[in-house]
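Next up is a structure, given as structure tokens.
One protein chain is absent from this view; the other protein chains keep their places.
In order of appearance the chains are A, B and C, and numbering begins at 1 in each one.
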Amino acid sequence: MTLSEPNGMSRIPVAVLGATGAVGQTFIRLLADHPWFTVAEVAASERSAGKTYRDAVQWLEGDLPADVARLTVRVCDPGEIQARVVFSALDSSVAGDIEAAFAQSGAMVLSNAKNFRMAADVPLVIPEVNAAHLALLSVQRAARGWPTGGGIVTNANCAATVAAMALAPLHEAFGVRRVFVVTLQAVSGAGYPGVPSLDALGNVIPYIADEEPKLERELNKMLGRFDGRAITPAPFAVSAQVNRVAVEHGHLTCLAVELTQAAPMDEIAGALQSWSGDPVACGLPSSPARPLAVTTQPDRPQSRRDVGAGRGMTVTVGRLRPDPLFHVKYVALGHNTIRGAAGGSILNAEVLVRQGVIRA
Amino acid sequence: MTLSEPNGMSRIPVAVLGATGAVGQTFIRLLADHPWFTVAEVAASERSAGKTYRDAVQWLEGDLPADVARLTVRVCDPGEIQARVVFSALDSSVAGDIEAAFAQSGAMVLSNAKNFRMAADVPLVIPEVNAAHLALLSVQRAARGWPTGGGIVTNANCAATVAAMALAPLHEAFGVRRVFVVTLQAVSGAGYPGVPSLDALGNVIPYIADEEPKLERELNKMLGRFDGRAITPAPFAVSAQVNRVAVEHGHLTCLAVELTQAAPMDEIAGALQSWSGDPVACGLPSSPARPLAVTTQPDRPQSRRDVGAGRGMTVTVGRLRPDPLFHVKYVALGHNTIRGAAGGSILNAEVLVRQGVIRA
Amino acid sequence: MTLSEPNGMSRIPVAVLGATGAVGQTFIRLLADHPWFTVAEVAASERSAGKTYRDAVQWLEGDLPADVARLTVRVCDPGEIQARVVFSALDSSVAGDIEAAFAQSGAMVLSNAKNFRMAADVPLVIPEVNAAHLALLSVQRAARGWPTGGGIVTNANCAATVAAMALAPLHEAFGVRRVFVVTLQAVSGAGYPGVPSLDALGNVIPYIADEEPKLERELNKMLGRFDGRAITPAPFAVSAQVNRVAVEHGHLTCLAVELTQAAPMDEIAGALQSWSGDPVACGLPSSPARPLAVTTQPDRPQSRRDVGAGRGMTVTVGRLRPDPLFHVKYVALGHNTIRGAAGGSILNAEVLVRQGVIRA
Partner (left out) sequence: MTLSEPNGMSRIPVAVLGATGAVGQTFIRLLADHPWFTVAEVAASERSAGKTYRDAVQWLEGDLPADVARLTVRVCDPGEIQARVVFSALDSSVAGDIEAAFAQSGAMVLSNAKNFRMAADVPLVIPEVNAAHLALLSVQRAARGWPTGGGIVTNANCAATVAAMALAPLHEAFGVRRVFVVTLQAVSGAGYPGVPSLDALGNVIPYIADEEPKLERELNKMLGRFDGRAITPAPFAVSAQVNRVAVEHGHLTCLAVELTQAAPMDEIAGALQSWSGDPVACGLPSSPARPLAVTTQPDRPQSRRDVGAGRGMTVTVGRLRPDPLFHVKYVALGHNTIRGAAGGSILNAEVLVRQGVIRA
């Protein structure tokens, strides 16, 4: 392989913006013991700035890594941060200006926020699905006058990520024409404190603010074609209904798909089973053994039991069967805070290292 | 109104078959203090027969009505039961033979079991939707040689009931051509002990055995046309995906509907809001004020908060909006063990009393 | 009975302070259709003031009563409120000054807040247990220079209420010397949004801020003796451990009790079974048929199944048995937002009406 990967080198220092929130914590948990990256700086709101991370954070899951606990929290200002690789877990109310400022300062921003996702010159990437879109970074840099090294790469909404991975093999093989998607989403998708327990216990809420439009447009962009200059969105139509359920982690999506080109069920199953995505995303530190796992157990995937597949980076697909209205229906489950958020961002960064865009 | 209704009369004695199970208990709870019916007999399996009901049952919710607690449990044999009105909460493994035997003996059987639902001469009824199908009873009696008074009336699968009530107004006004339905169903739909807690807690199971086929065929029969001799199923196609969620009571269904005849959203909303169903089902002891309630709150209906509407007999519809693929999508919620099971059966019986088919 | 009760009179106008919060909403739900009281005014923070109640509130459970929905929300200032009976669901951060101002202005304040509970001249009342303490109102009025009609009556912490009702019969009959109490408390005890779902789902939190001290001191005051001038706290010692569990409503408490005077188990059981509390609390609109229900089912009371006993006003006691260390142990369950909050306040007000302290 001609790509440059870190070898015996010291780890690349990275910063986490919005480090005290739920997604920020997931970044820090996943980056602990990462072979290529080390969390050198953490930044959050003015309220937290100046405190040690340990004092600033209400740590939610597992053990707080000792090295990060000792860091002093910075404000989210490029002048305060040395790292040239920045993971953004910022709230969308502030992410726009801050992420642009970091890119302008020459940092590569890997963002979970929605602000730049639909910008024409910003890649929205799941690397197994559309790593090629990362080449949009040079278009972006030229268009915005950002210096070498600076740029913004986004990852998708957590539910859209699961659906995109489940649709990609069929879109590649047969074309997707229309998709119904109904989601059953975990409470961790809303962050912390997030969903009140009185709303979640023994309940379903058939609504998440602004979630359905994200699903209905991000899928087209991710599955769209990049011609070296711009992305042409995939021309299929999506109808989404989202639901919040009393599950901790894991977004389950029910998909019904009309293909552009009809195919027998065994070919459809084969397309899903054999799919391993863009090779540039394989074998990286955060890559799962298989980006997609297909189960034939009649009652799987299940949210709690399958969410951890591939350490949260594998999407599990099941209940594949013909659809009475469209061609095929099935169920896909993915980990919303790992594959659908922090883990996806980190995998994007790993691809950029492999491509030499991020250097030690 | 020319229909005969009980007036100052003594209450009609009824029997409950399968009285110790979850649905059987719901019958007994709903029939306590019923103005027209009184539970005079209870029957269950050989294992329970001979015990008092109090000793035979593991009572699940609220207080066990004292009058019923004292009854001796009978076996499910027409020779052991006096009542001419029989509510069946039998398991489908035994319901077929037993219900036929009771009908043969001249009893009117109101059944929750699936066995006879799709039989051409057996009405499958939600009275607001298709009370006219009850006239099939005379066809049934003639065809099967059952005596006057004998017959079987079924009510639908619990999830199909919710969907049917939500679709009926649109089918009546515009015609339904295609429907996607994804359900989020409560654990009480599986009876007791039913779903193990290790399967339910923090989990979604995207499968319920034999449930999707029921949804895909019962809707067509209920919304079909009865010409005096037979039912012509409604000619629309249904695609169903069912899910079990950690909710106690209440089946939530996500619907996307293609109409035969397109209509503007305000007319669609109007059709749902103004629908009150067949007048024969109005004003009965179990009738809710409105069979369908339409909410405009963006995040409703919710399973736990809306399941009790109309004492469990109202289906609540919300999130009505245009669908990017079909014409309209929305969410409907109903109580699975009341409207979708025992309460629905009792309402069917009340209509039969009003029609003079059941007499004191 | 020589007590004056409303008869054919028009209902007494009352105000609810903190009306938009979870406890405030429970007041409004319980006061809808109350035979003696009518909610004439609602008050909340400046942020809500001026809006209609419907617009100001995020209504959590059931239907918002139409009469109250139309009211304009006032600020919590005696100059803005006409009603002479005021139910306070205020947060403790502001309840102290506001409640005193209302009492000073001649209103009778029935408070859920903790601020005045332990004040020597303020009654802390569960009427079946210690209605006699209400006579402390005249001491209070004299001490504080409040006008006729003005005063503050508090009800206890929700968990303390359940424990107090379960202990009262034993304290009255045998004396209580030492009590261990471990609680399993519902999330609704923390209000709304309250406990984040990520903290509640599949979890136990063995801590609720400031809850154990309340339990350890309020029990003594409520079970203390009033001599016409002051309350002498009951001299027993309490050790409390509280836990938050994934239950919507209902605080379950595990009690182990050392009696002052040992007694055989049948006498202890008899004391609990026969207890009906101070007669002044019987037969009021909010009185349950029995303040205490004793179950002998081995696995009851259960939070979800028994919380609604007596429309939330009955405490259910079970698992009564000898204790290897003290004399007796048992389990008690009560509804935290009804008996332990709004319902308890309303019952206190009803007693004051019966006593002629509150007049139409």
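In this section, a contact is a pair of C-beta atoms (placed from the backbone, for glycine too) under 8 Å apart; a residue touches a chain by one contact, two chains touch by 3 or more.
Everything numeric in this text was worked out from a predicted model, so none of it was measured.
Undergrad: Among B:Val187, B:Leu252 or B:Val331, which residue is in contact with the omitted chain in the full complex?
TA: In the complete complex, the chain left out is touched by residue B:Val187.
Undergrad: Among C:Ala32, C:Ala135 or C:Val182, which residue is in contact with the omitted chain in the full complex?
TA: For the chain that is not drawn, the touching residue is C:Val182.
Undergrad: In the complete assembly, which of B:Ala32, B:Leu60 or B:Ala237 touches the absent chain?
TA: The one listed residue touching the chain not shown is B:Leu60.
Undergrad: Pick out which of C:Ala143, C:Ala237 or C:Ala262 touches the chain that's been left out of the picture.
TA: Residue touching the absent chain, from the options given: C:Ala237.
Undergrad: Tell me where the left-out chain touches subunit B, residue by residue.
TA: For subunit B, the residues touching the absent chain are 22, 60, 187-188, 192-202, 246-248.
Undergrad: Tell me where the left-out chain touches subunit C, residue by residue.
TA: Looking at subunit C, the ones touching the missing chain are residues 178, 180, 182, 184, 199, 201-207, 216, 237-239, 241, 243, 245-248, 250, 252, 254, 256, 298-305, 318-319, 323-326, 329, 331.
Undergrad: Can you name the residues of subunit A that touch the chain not displayed here?
TA: On the side of subunit A, residues 60-62, 201-202, 248, 304-305, 308 touch the unshown chain.
We take it that only the chains that are shown with their structure count from here on.
Undergrad: Grab the C-alpha centre of each chain and report whichever is closest to the global C-alpha centre.
TA: B
Undergrad: Find the geometric centre of each of subunit A and subunit B from their Cα atoms only, then give the gap between the two centres in Å, rounded to an integer.
TA: 43
Undergrad: Roughly how many whole angstrom separate the Cα centroids of subunit B and subunit C?
TA: Computed from C-alpha means, the inter-chain centre distance equals 41 Å.
Undergrad: What is the distance, in whole Å, between the centres of subunit A and subunit C, each centre taken as the mean of its C-alpha atoms?
TA: Each chain reduced to its C-alpha mean, subunit A and subunit C end up 48 Å apart.
Undergrad: Mind pulling the residue numbers of subunit C that touch at least two other chains?
TA: Residues 60, 201-202, 248 of subunit C touch two or more partner chains.
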